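A protein chain is absent from this complex, but the other protein chains hold their places.
Each chain carries a letter (A and B) given by its place in the written order, and its residues are counted from 1.
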Amino acid sequence: MSKTAHQGMQTKAAARWIDRAIIAVLVLLGIFMLLPFAWLFSMSFRTVADAYKMPPSFIPPNLDFKNYAAVLKANVPFLQIYMNSVMIAVVVTLGQLVTCTLAAFAFARLKFPGRDSLFFILLVGLMFPAQVTILPIFLGYAKTGLINKPIGLALMYLTSSFGVFLMRQFMQSQPKALEEAALMDGAGYLKIFWRISLPQLRPALSALAIITFTQTWNYYFQAKALLGPQNAMTLPLAMDILRGYLGSGNLAVVMAAMSMAVLPVVLLFLLAQKFVIEGVTMSGIRG
Amino acid sequence: MFNISRRNLLVSSAALAAAASVGRALGQSDASGTIRILMNGGDADLANTNNAIARFNKKYPNFQVSVDMDPISTGWGDFVTKVIGQFASSSQYDIYGTAIETFQTFAARGLMEPIDDFIAKNPNYSDFAPALFEACKYQGKTYFVPTSWNNIMVNYNRDLFDKAGQAYPKADWSWDDFRAAAKALTVKDGSGNVSQWGYEVPNQNFFIQPWFFTNGTGVLNDDWSASNMLDPKVAEVLQFLYDIIHVDGSSPIPGSDTMDNQFLAGQVAMINRGHWIIPNVRNANLNMDVVPPPQKTTQATVVGFGAVGISKGAQNMEAVQAMVAELTGPELEADVAKSGSSVPGSKAAAELPEFLAFPPSAPLYYQTLDYAKAVPSPANFLEVEKIFIRYYTAMMAGEVSIADGCKQADAELNDSFARLKASLGA
Partner (left out) sequence: MATTARHSDLATSQMRTGYVLVFPAMLLYLTFVLAPAIVTVVLSFAYYDPQLGSHWVGLDNFKRFFTDRRSVQIFWNTLQFTLFAVTGNVSVGLLLALALNRSMPGWLLYFFRLAFFLPVIIAAAFVSIVWGYFYQDSGIFNYYLNLLGLPTVRWLTSAQTAMPSIVFMDVWKNTGFFMVIFIAALQGVPKTIMEAAIMDGTPPWRRFWRITLPWISPVVFFAVVYASIGALQVYESIWILTKGGPGDTTRSMSINIVEEAFGSFQIGYAASVAVVMTVVILIITGMQMLASSWLVSK
């Protein structure tokens, strides 16, 4: 008896040490993960000559906002471009939350003729790279006047095969018992969706929201193909302009622009990460 | 095939003054409409364009003129495709600012309005080198008005030369002089880190050209209709650059980024660039000067230039032409000279004191035009540039031997020319 208790204490102590070692490694890794961002911010306060000096130092010699002023003073309409990025990301995220969840519920819970083939057709789209679809969209947009309008980029991503697939996966992993009981009580499908499925899906919804938002924020070549003029551009394209004719732009100024592009996203994430990540990490029924 | 003679440029600057007075005599027009312009370049170019629009609006107050800028951050290929797409979808601009690299591509597709009559009527252009206009022709018709140009010089950091005890290079220096200087200017620290490179072996098609021209050869043949990669002199150039990297260690392997920033930071002693680098150099207070590219068999450098053209079937042609006149007029040329983003096309503008103030050898920009050759720009330039750069970077990185690289590039280039001929024939 006492021997096993002693053993248990030993393993517990060992486990605690392992825990600590793991956490120490994670901390080092975490710092490494953040280094590029540290450098990004640090470089944004330097002159070019200072930015390339070796040995590198992560702390800028002084807080010089010249590069930031240079971004805002440049003829690139930076704020307008920023708003375009935000608008596109928000519209796309909201759009996908609605369209993907509705479709996923139908695919996961309802029986109707052609359901499986429709779902299959939708899934195939998951494998179509943007390179396959962009050219016809470009020509079509030009005909309909959607070319060079930020909303045009948003429009083409209002739904996604991935979103439907993800939401359906989540729904299928959930118990049907509650829904079946509600059905027995005579509730309609829309009511079941709204009252029972949706509340359970909150974590999945936030997962989809982050994925969509970040993906949309990332779009580079799609934006490049569809959004020509500067006041229609998105942030990743603004960096191309600031990098200058054949790379002659000042990299420190580009870093300042990127810092500005990144900072609000980082702040948003710091404030909302509870919702953002716990939504994903807390699975299922607790909502 | 395209030697700009200096004599051609030395047309009297009196024409400039005469032209200005003609402009002033014009009264205001009450025509109205909109004009959309797509220009390329950076902040300075946009400011110059806005000035031209303001001048235009004094004569045509009822015209709405909008301008968009393309930074050409990834070369001319993306720009051309964008423009072709705009025409394919009837969303083209009325006026395009572009460069020689695109002339044949646009003209062969019939995207531009021939403007010979307009040019003949405009006295301003007598001050421009006729050779510039010559390059704006395609099958006998002129489609563009040249505005400004850039020739590649070796830009060098004088402080680094002083520190290494090296004499500044002379205008007639040789490849060997250059190689010795690059070696002497490379500095390594105790742990083997290169803290200063002697030279940046260039990674852009435009910057590399002088090396071929100074060896009396080129990537393409003289009339830009076929590959010339099998010329042993081409391999000789590539071997020379390869040795600078791998034998002397005076340059890093050319990657996807240009090293402008390192040059400004004093970490590279010499780079091949055009005049557009001057504003950045001034901002960084770099003690810099320029010298023509070193020669092997002939003295030569490369020139590329910007120009303005009118879209086929543009509305309000009279106003559009007046706008083009402003975008290529003496005031704009002066603006180009002052902002330093390029060398102005007009000789009078290039003699303004603002233009000659920096770098110390600024007059060389015009003097080298005597022997400058145009950057090879066939109608399939987009493909040619990509094929060449792809093999060039592989050869410089040592991923493929220079003999094999030249052979493979040659085959691909000729395939591309065959496709071009087929599509032009169709």
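Some notes on this structure:
Just so it is clear, contacts are C-beta pairs under 8 Å (C-beta built on N, C-alpha and C of every residue); 3 or more make two chains touch, one makes a residue touch a chain.
Source: prediction; values computed, not measured.
Within the full complex, the residue among A:Thr159, A:Gln200, A:Gln230 or A:Asn250 touching the omitted chain is A:Thr159.
Among B:Ser195, B:Thr297 or B:Gln367, the one in contact with the hidden chain is B:Ser195.
The chain omitted from view is touched by exactly one of A:Lys73, A:Arg115 or A:Arg195, namely A:Arg115.
For the chain left out of this panel, the touching residue among A:Ala13, A:Ile31, A:Val90 or A:Ile151 is A:Ile31. Touching residues on subunit B toward the chain that is not drawn are 77-78, 80-82, 84, 87-88, 108-111, 191-195, 197, 252-257, 262, 267, 382-383, 386, 390-391, 393-394, 396-400, 423-424, 426. The chain not displayed touches subunit A at residues 19, 22-23, 25-27, 29-31, 33-34, 36-37, 39-40, 43, 54-56, 98-100, 102-103, 105-107, 110-113, 115, 118, 121-122, 124-137, 140, 155-159, 161-162, 164, 169, 173, 183, 188-190, 193, 203, 207, 210-211, 213-214, 217-218, 220-221, 224-225, 235-236, 239, 243, 251, 254-255, 258, 261-262, 265-266, 269-270, 273, 277, 280-284.
As a working rule, only the chains that are shown with their structure count from here on.
Subunit B has its Cα centroid 40 Å from the Cα centroid of subunit A.
Interface residues of subunit B, counted against subunit A in their complex, comprise 40-43, 46-47, 68-75, 78, 82, 85-86, 88-91, 193, 195, 204, 206, 257-258, 260-262, 264-267, 273, 276-277, 280, 283-284.
Of all the residues in subunit A, the ones that touch subunit B in their complex are 47-54, 74-75, 138-139, 141-143, 147-148, 224, 228-230, 240-241, 243-252.
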